[in-house]
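Removed from the display is one protein chain of the complex; every other protein chain stays in position.
By letter and in written order, the chains are A and B; residue numbering begins at 1 in each of them.
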Amino acid sequence: MRHLWTRLRRYPALLLLITVYVVSCLVVGVNALRARGGAPGSEGKKVLRFAHWQLEPGIRSALDRLIANYHELHPDVEVRQILIPEEGYFRWVNTQLIGRTAPDMIECGLGGTVAWALWPKFYARYFMPLDRYVDEPNPYNKGTPLEEAPWRKTYFDEMEGGYDDSLQSYYRVPLSAFTVRLYYNKPLIEEVWGEQFPQTYEAFIELCEALEEHGRQQGRRLVPISGSGYNFRQFFDAFQTALTADYLRQLDRDYDGSVSRIESGAAIYAGTVSMTEPAIRANFELVRELSEYFPQGYMSLDRDEAVFLFLQGHAAMISTGSWDFQSLHVQSEFEIAVADIPLPSRDNPRYGRYVAGPRTEAGLEGGFPMAITKTSAHPDEALDFLQYASSLKKNEELNRNMFWLPVIKGARPRDELKPFAPRIEGYSPAINYEGPGVELTYGQLTPEFLSGKLSYEQFVERLMDAYRRESAGGVYEYVKNNQQTLTQQMRFAALRRADMTGAAGAGASVTGSSETQYKRIMEAYVGQVGSYNNEIRTWVELARSSKADRG
Amino acid sequence: MSRVSEGPIARLLKHGYLWLMLALVYLPFYVMLIISFKDNKQFYNHPWVPTFPLHWENWAEAWDTVGVFIANSVFLAVTATLVTLLVAVPAAYVFGRYRVPFGGIFWAGLIILMLMPGVANLIPLFNLMRRLSLLNSLMGLAVVTAAGGQVFCLFVLRNFVEDMPKEFFECARIDGASHLQQVIHVVIPQCGGIISALAIMNFVGAWNSFILPLIVIRDPEKLPLAVGLFRLQGAYVKQWGPLMAAYFISAIPLVILFAFTMRLFIRGISEGAIKG
Partner (left out) sequence: MPRERIRFAQVRRHWSLYALMVPTLVLVAMFMYLPAISGVYHSFYRWDGDELATYVGMRNYRQAFGDPELGWAFVRVGILFGASLFKMVPSIVTAVVIHRITRDRLRYFYRLLFVVPMVIPWMVGLLIWKFFYNPVVGLLNRFLSTTGILDILAAMNTWAVKANVVESVIFQVGRNPAWLGDSDLALAAYIFWGFPWIGVIGVLIYLSGLEKIPHSVYECADLDGVGWFGKFLYIELPLIATQVRINLVLLIIGVLKGYGLVLVLLGETGGPGGAVMVPGLYMYYNAFVKREAGYACAIGILVFFVILALTYVNNKLVRVER
């Protein structure tokens, strides 16, 4: 041994390497142990992992506080947060689910157009249905007026945000709600415009011009509205609904009160609704006009870059949601006020004709939805934690700490968030320009149109090209996905039926009274097959008729 | 090396060019360094020059975040390198010294593997790791990296062993050495140079590994360096000071490694370059 030592001493670098390696082994070993809940200080504890993408400052610490309170009540449980940046979030969830290493609780919903189609498929396969629990009272509501109420009825939206239509089951526990407004730099606006924020679109444009002029006078670049690809969508949606709401009657062929992607996609594809119709054209041109006042290349800016611009005083306004409230307030040095996005008034010569009204937020659903994975080692504890987080007292407290809107009836948000309260009156979205298969192209063409690279005619031409080219494939995918969902439901129904007839082992994956579940699923199945068939029929009809027109 | 006709202009040009290149190459370092001492406001207003007060706490914050990543990477890189060499050297001895039945097929397969694009294998590999319970584990990553490193190491080492004179082995065999002992006492000392160079290359490769850990590791505290930094810069509301300090800290270990081993590395590279 000493021989080895003297030999080693000749190579100080090697010695250093060995020391560092040993240290790193210790670190890794300790971390590995802690991951399984076995390290000193947390022996025997049940470890729950809570994964989400809310990286806004303050969210993590607010959750930490909630978790600390929970630990006091349940010393045998340890909850850990895992924060994943938005960009790779869906891919991360994907790989975790495949690898069966998924955290116990996962926030659902992110990932762009591709993910929208895939999340519903995930629910049935990977996540625990919560139906058995939502009809029971939340134990943590004892001592409050909501003590006797079933868990789902304690939600302001009756837990719609956690309900999945195609599976007719509750899979998610929402924890907060979000609305979108316009934040503005109060001192700057007052200096340039005055106390009263513009109420109409015309006045708003004047304000933007005034801001740019102000910037020029001061010799610096002042962007009126800060935006990024991320929050531009909501901005666009507000105007889209306002200007195209009247299409609802025309496009809602199955009379269910809303226009699905298939319905509007079919209409555009078949030419029933042309993209060159004045209202639609007005929609796009209005937004393009507004784009002039955004930073250049904003569609590819990150969220935080847009926020950075605003906070540094280089942009006077920013359109984003209530989820950014705290991060903006914590970091800004000036007072921030909130306003609604102004719509064109009826007198507006170009757009007034088409304006119906603002978009309604009556159907607002709970957000920040957490689902429990089937592969979790401690599903009961996970459920318990989520019930804790969605109890009246704790949800209110959590959201007050996060500066977000709570989801439980009777919970009071912070006063500063009053402007974000959901607006009930308004119109529903009536048209969706992204038909099946066309999403990618639409996403590529829109920024080019908005930045002025394409004229509206060119934009429409290329979009319709994409419709002609991609729709068949897109509808095929849509149908395939639906088929898979239906198959999964059948599998579910079969399981429940097996449980009803007492087959062994089936009970493990079944919740709720099997008979009611079975009935519900079969009804849903029939209804869905019907509605899917209707949609496809719509599509085929329209396609056929348009082909006939074209000869 | 021409010692004649070295006009002052030529010399000026040569040195001038080199210093220009050096300035460009070192620019990121300079940038990293000065930004790491700023808070966001200083950074936005005066990005190019040092500003006072210097925010030393950025470095403490950076170390808190990055320290774990560095430990993980050290573990991963050293373990992977050790395993790779422990496995590859004996195998190179076998392939270099003898012609074994089925050896040819294996060898051809190895070459084909080198050409396969990683992603086609990635999902099946992921599934395999799942079945072996190697997911979310640095040890698992080390093993898989070692497997991946076999191809190149075997290639190079086999050539070296082939080129060694037979006498070395004959002598050892006469002295009664078994195959294993031949490896330890003949191959390793003789090929020390190239083995060191391979060790360094494997180490650096494992240090930089990104895609596989990105997919496989779930817990934030187990992330190796490349993925950890990537996650850091994905954070909303970036604090540029600590971020730059983190980058700088991440660069240091490899620099230290190279400071100690550069001579070895260069020698290994030149030997390798001859072999081509």
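Convention: a residue touches a chain if its C-beta (ideal position, glycine included) is under 8 Å from a C-beta of that chain, and two chains touch if they have at least 3 such contacts.
All values derive from a computational prediction rather than experimental measurement.
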Full-complex contact with the absent chain, from A:V30, A:I98, A:M464 or A:M522: A:I98
Residue among B:A62, B:L138, B:V156 or B:A226 that touches the chain left out of view: B:A226
Candidate in contact with the missing chain, chosen from A:V192, A:M299, A:L405 or A:L495: A:M299
Sites on subunit A contacted by the missing partner chain, in the whole complex: 87-88, 90-91, 94-95, 97-98, 111, 114-115, 118, 221, 295-297, 299-301, 305, 308-309, 440, 444, 447-448, 452-453, 484
Touching residues on subunit B - with respect to the absent chain: 1-6, 10, 14-15, 17-18, 21-22, 24-26, 28-29, 31-32, 43-44, 47-48, 86-88, 90-91, 93-101, 106, 109-110, 112-128, 143-144, 146-148, 150-151, 154, 162-166, 178-180, 183, 207-208, 210-211, 215, 225-226, 229-230, 233, 240, 247, 250-251, 254-255, 257-258, 262, 266, 269-270, 273, 276
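Going forward, only the chains that are shown with their structure count from here on.
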In the complex, subunit B residues that touch subunit A: 44, 68, 70-72, 74-75, 78, 126-127, 129-130, 135-138, 214-216, 218-222, 231, 234-238, 260-261
Residue ranges of subunit A touching subunit B (in the complex, touch as defined): 13, 16-17, 20-21, 23-25, 27-28, 31-32, 34-35, 55-57, 82-88, 95-96, 98-103, 303-304, 307, 312, 327, 331
